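As you look at this complex, bear in mind that one protein chain is not there, while each of the others sits in place.
Letters A, B and C mark the chains as written, and numbering starts fresh at 1 in each.
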Amino acid sequence: MATDAIDTESAFTSILARCHALSLRQQIAGDDAHKAIGYFPVYFPEEIVHAAGLLPYALLGGGNRVEVRYADARIGSFVCSICRTTTELGLNHSLGEMAGFFAQPICDAAKHMAGIWGRNFPQQDPQILALPQNVSSPAAARYVYDEYQRLRTILAEKVGRAITDDEIRASLGVYNENRRLQRALYAIKRDDPSRLSTVEAYLLIRAGTRIRREEHNVMLREALDLLARRRVRPMDKPRVIFVGGFCEQPPLEMIETIEDVCFIVDDDLLIGQRWITEDIPEQGDPVWALAESYIQRSASSPVQYDVRKPKEETLMTMLREARAEAAIISAAKFCEPGLDDQLALSRRLDREHIPHLVLEFEEKMTSFEQMAMQVETFAETLLFE
Amino acid sequence: MTTADILVAGIDIGSTYTKAVLIDSARAVRATAIRRSGYKPATAASVVFDDLVANAGVPPACVTYIATTGYGRYMVPFRHTQITELTCHAVATSHHFPDVRTILDIGGQDIKAIRIDEQGRVRAFRLNDKCAAGTGAFLEKTARYLGLQTSDIGAYALRAEQPVEISSVCAVFAESEVINHLASGVAPEDIMEGAIVALGGRAVQLMKRVGLEPDYALAGGMTNNPAMVAALENKLGAPLLLPPDGLGQLNGAFGAALLGARRVTKLLAEGRAIVSPTSADETKPRRWSTYVAPVSAGAGVAATA
Amino acid sequence: MRYVAGVDVGSTQAKAVVLDEQACVVGEAILDVEMNMGSAAQQVFDLVVARAGLSSDEIAFTVATGYGRYRVTFGDLQVTEISCHARGATAEFPNTRTVLDIGGQDTKAIRIGESGEVVDFAMNDKCAAGTGRFLGAASFALELPLSELGPLALKATAPVKITTTCTVFAESEIIGHLAKGYRPEDVLAGMHYAIATRCASLVRRVGLAPEITFTGGVSRNAAMRPLLEQTLDRPLNVSAKGHFMGAIGAALYALDHARAGAPRATAQEVVS
Partner (left out) sequence: MATLATPAATLAPDARAAGQRLVNEWLRNVQTAPERGQPVAYVFVMGNAIEILRVFGFELVFPEINSLQTGVRKAAPDFLARAEDFGFSPDVCSYVKADVGLMLNDMQHPSGARIPRPDIAIASSLCNVYIKWAEIWERHFGASTFVLDIPGKRFASWRPIPGSPQYDADKRWVQGQLEDLIAQCERITGRKFDPDKLAEVEANVNEMIRLWVEILKLNQGRPAPYNSMLDGLTYIGVLNAWRGTPEGVAYMRLLRDEVAAKVARGEGRVKDERYRLIFSGTPCYVNMRRMVELFELHGGVFAASDYLTYAAGGLDSSGLFYDPARPLESLAEVTTLASQLGLSNHFFSHHTLAQQVKEYNADGIVYHGIKSCRTVATSMADNREYVTSRYGLPTLYIESDLIDPRYWSDAQIKNRVDAFFEVLEQRRLLKGEA
C-alpha cells in the first residue's frame, strides 16, 4: 500500500522529469530539426502541419535560461520578452534548421517577428499566417478557410506531395483526443487542486510542444492514470485563477511562488495548446471544420477581437466555473494587448468587489523576492476575509 | 497562564534598519528597539530582539509569540510566523487611524504605496523598481555628498529658500547635477530640498497608481524626515498622518506584533498549541524551477527519494 | 602654426593633451572634475600647456570633446567623443574596426570602417549601471584606490555573482557579500564580470569586428581587459594612453584644422 503510493509518486515524477527536460530544451532535437515548423503564438492550426507529417513546433521563447547576447541589438528596448528570446534562439542557432516559420497578426510585435525572421533566416521561408481580427463577420469563416488552404499548399510544397483530407481528418482525431486529455488535467486542477499542481499540469502540457501528439497522448493518459492513484495530503489554500499567460509564458518560479500560498484552479497558460475548446467534427471537409472551429469554438484572449466574447464576461464565467474566490490578473511587460486587458479586467473585478492581484511579469526574470512579497500579501488579505 | 500577560514581539528586518516592538495583550507598547540591519539579517534580528527584551526588562522566555516582517522575514529562525510588510503597515496604520485609505512607505531600497479598506485590509499596492533614483538611498547619497548625517537631512532641508530642480532620472547622474549646482553657487540646503522634492514627486506618482484615496499616512523611516513630510503634504495638497509616539519607523514591526497577538488569541481560543512554523517549511513541494536532472538513468525516481 | 591641443571634459575626469606638428604628444594632463566643468577644462588646459612648457598663445587650435565639450569656452571647435575616440584609437592601432570606450558615466561601442571612418555607434547613457562609476562604488566600499581594483580582482579564484545592476546599490551589495565572508578579490571579480557582460552586449550591438581597441579611463583597469577578451573571445588593443584617447583624437582633429589653416573661432561662434 505505502510502497504502492511511493511507486505511483516516483513514476509520476519521472514523467514530469521528462516533461521538464523537454520543456526547457532550447535546441530542436537533431532528427526533428528539418521537420519542425516553428510557429509563434497563439491560434495556430497545428493539425494541418501534423497531417503533412511535419512537427508543429510552438515557439515559446527562451524563458530565463537563455542568455540574450544578440537579440537586444535587434529589437527595441520596449518590446516583450518572448519576441526577444525567440529572436535570440534564432540568432544563436538553436532554431537554425526549422523547415518553416509562421507568425500570426496577434499583435504588432508578433507581425515584426516575420520581418526579423525574413531578414535573418530567409531559408526558413518565414510567413505571416493571416488571422482575422473581425471574427464575428459573416465572411470570416470562409476567409480562415482560404488562409488554411494556403497553409496546406505551402506545406504540401515542403513535403513534395499533396496533403489529403483523410490525413487531416486523422490529425483532427489525434488532436481532439489530446485536448480531451488536457481538459481532464484541468478538471483535476479545478476539483482536487491538492492532487495536481499547476506547475505539474503546465509541464505535462508544455512537453506536448516538443514531441509528436500521439506520443503526448500516451504520456497524458499514463499521467492521468497515475494521478488517479496518487496519494495526496489535502491542503487549505485560497482558490484563485491566473490570467495573462496566453502568449509569453511566466517563469516556473513565478507559478511556484503563487502556488506556495494559493491554488491556481484555472488559468490561460499555454492557451495556444488548447485554444479549440470542444471536439472538432471529424466528418465533412476537415479544413472547413478547423476554420469553423476558430470562429465558433476558440478560447478568448486579449489578441482576439470577437464581439460575442466580451473579455470581462469571459473572466467572470471563468471565476464562476472554477469556483475561485480571487483572481491574479497578470500581463507580460511591454505586452500592449495584455496590459490593456489587464486594466479592463481589474476594474471590472473592483466593481464586483472580487479580490484580485495585478502582476506584471517577464519571461526572462530571475529574481522573485518582490513578487513573493506581493503574492504573500495578497494571500494574507484573502485569509482576512 | 492567563492571557493578561501575553507578550508578543514584532520584528521588521528592513534593508537598512531592523526594528522591533513588544506589545502586551492590551495592545500597549511595552518596548521598542532599532538598529542598522548591517549585512547579517539573522544576527541583526536576534540583537534587536535582545535589546527589546532588555528595554522591556523581561526575560526572553516571557515573549509568547514572535512575528517577523520586512525583506528578512524568512531569515529569523526563532520566529513563529512571518508576514509581509505591506500587511503589517496596513494593520498598524488602521489601528492608529481607521480612516486612512492610502499608505506610503519610503524605505531605504524601495517605495511602497498601499491602498487599504476600512478593516485595514490591503486592497491594492505598488512597489517601485530596483532603481535607486526612487528610494531613500537617493537622499542618503545626496546627503553624504553634502556631508550630512541621514538624521540631519530633514532639519537641514527645512532651511531651504528656493529648492533647485533635480531633473536626472538616474541617481548617479543626479550627483553630477548636484555638483554643478554646488559649483554654480546654489545653497546646499536648496539642493537637499530639491532632492527631497524630486523623490517626493516619484512617491506621490506611486500613490496615484493605487488610486489616491484620503486619508493619507506615511510609514517607515521617512517619518523622521520633516522636510519629506512637508514636501509630500505639499504635493498631495492634503495632510499626511504619521504614526504617533515615534512609532513611524516602527510601523511595520508594530503591525507584525498586532497580527501576532491576533494569531495567539485565536490559537488559545481554539486551544491549539503555539508551534513555530519553520518545521512546516520542509513540506514545500518540489521546485521544478530549480530541478536538475540526475545523470543516472531512471533520473526522476532517484530524485524523489 | 606650432602646437595643437585636445581637451576631453568627461563626467568624472578632464583630460588634455598637446601635440606638436608631427602629432607627437608633448604634454598630457588629467584632473578630476570636482565642481565646475568649465573651470576644470580651463585648469586642465593651463596645466597641460604648462607641462608642455608652452604658453597658451602657442596653441594654434584647440578641439574640445566629451560630455562637457560645450562648456569649453576657449575651444575652437567641438567634436563628439565618438569621433574622437575613434580617431585616437585608429591613430595608434590603424586596423581598429571596433572601439569600446568605458568612461565614468557612459559606455560607447563604435564600429569603424576600412578607412578609419565611424560607421556605427551605440551608447548606454541613460543608466549608469556597468560604467566606471560601478568601479568607483567598489573603490569606495573597499577603501581602495581605483588603480588597485584591477590587480586585486585578478587574484580571484571564485568570483561572486553580482545581481544588482544599479550603481547605487552596488556598494551595499559588495559590503553585503564581504559581510557574508566572501573574499574581496572574488567580490571585485564579480563586479568586473558584471561590467564586462554589459559592455560586451553593447559591442555586439554595433557588430563585433576585429581588431577591437579598448579606450577610456576604465581601460587602465588591469582586470577589465582579460575579462572583456574572455567574454568577447577576441584579443583587445589597449594603449598606455587609453585614458587620453578622446583627448588625443580631439587634438588630431585640431591638427587637421591647423594644417588646413582654419581660423581660430571667435567667442560667439563657440557659444552658438
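Quick note on the criterion: a residue touches a chain if its C-beta (ideal position, glycine included) is under 8 Å from a C-beta of that chain, and two chains touch if they have at least 3 such contacts.
Note that the coordinates shown come from a computational prediction; the quantities given were computed from them, not determined experimentally.
Of the chains on view, those touched by the hidden chain across the whole complex are A, B, C.
Between the chain not shown and the residues A:Val174, A:Val303 or A:Leu349, the one that touches is A:Val303. Screening A:Ala36, A:Leu89 or A:Ala109 for touch with the missing chain picks out A:Ala109. Considering the full assembly, A:Ser77 is the residue among A:Thr3, A:Ser77 or A:Gln123 that touches the omitted chain.
One chain of the complex is left out; on chain C, the residues touching it are 78-83, 115, 117-121, 123, 125-126, 207. One chain is missing from the display, and on chain A it is touched by residues 73-79, 83, 87, 105-109, 111-116, 118-120, 125-130, 132-134, 137-140, 142-143, 146-147, 150, 302-303, 305, 311, 331, 333-334, 336-337, 339-344, 346-347, 360. Touch with the hidden chain on the side of chain B covers residues 208-209, 212.
The rule is short, and it goes like this: only the chains that are shown with their structure count from here on.
Ranked by how far their CA centres sit from the centre of chain A, the chains are topped by C. Computed centre separation for the pair chain A/chain B is 38 angstrom, with centres defined by C-alpha atoms.
Of all residues in chain A, those touching chain B in their complex are 6, 9-11, 13-18, 20-21, 197, 199-200, 203, 233, 251-253, 256, 259-260, 358, 369-370, 373-374, 376-378, 380-381, 384. Contact residues of chain C toward chain A in the complex are 122, 163, 200-201, 204-206. Residues 11, 33-37, 39, 105, 126-128, 133, 164, 166-169, 172, 175-176, 178-180 of chain C touch chain B in their complex.
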